[in-house]
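Only one protein chain is missing from this complex, and each of the others stays in its spot.
Moving on to chain A:
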């Protein structure tokens, strides 16, 4: 499935939600301003990725890891992001671990519970696909 150029911008709904949560109640944002923030976020991601990649290359690795991204944040003078990002990473790792273990239990009774698939959340479905294709801890996004 091909990605359209518009998809290079991060989802509008997400951007809008974050902006609304960041601003006090009753404050609005113009369409131009929101669009500008969205583009700025895209540039931020591109810049951060490139920066993180430099750290990966320095470490002679072909795969970007979370540590590279954190180093990039410092390099880009966004040190204030590092602590909250580390926290999020911990939570994320715990969740991933929990999902893995939940899946092991699920697999044991997989046969008798096939009809439960329709009840599952979207996220679980994606994780299922991921698990089937790559049993490794680290998923890789191929270029």
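A few remarks follow.
By definition in this document, contacts are C-beta pairs under 8 Å (C-beta built on N, C-alpha and C of every residue); 3 or more make two chains touch, one makes a residue touch a chain; residues count from 1.
Operating definition for what follows: contacts and distances are computed from a predicted model.
Between the names "WD repeat-containing protein ATCSA-1", "Phosphatidylinositol N-acetylglucosaminyltransferase", "Acetyl-coenzyme A carboxylase carboxyl transferase subunit beta" or "DNA polymerase epsilon subunit 4", the one given in UniProt for the chain missing from this structure view is "DNA polymerase epsilon subunit 4". For chain A, the residues touching the chain absent from view are 1-5, 7-11, 13-15, 18-19, 21-24, 26-30, 32-33, 35-37, 39-50, 52-53, 57, 62-66, 68-70, 73, 76-78, 81, 84-85, 88-89, 92-93, 122-123, 126-127, 129-130, 133, 138-143.
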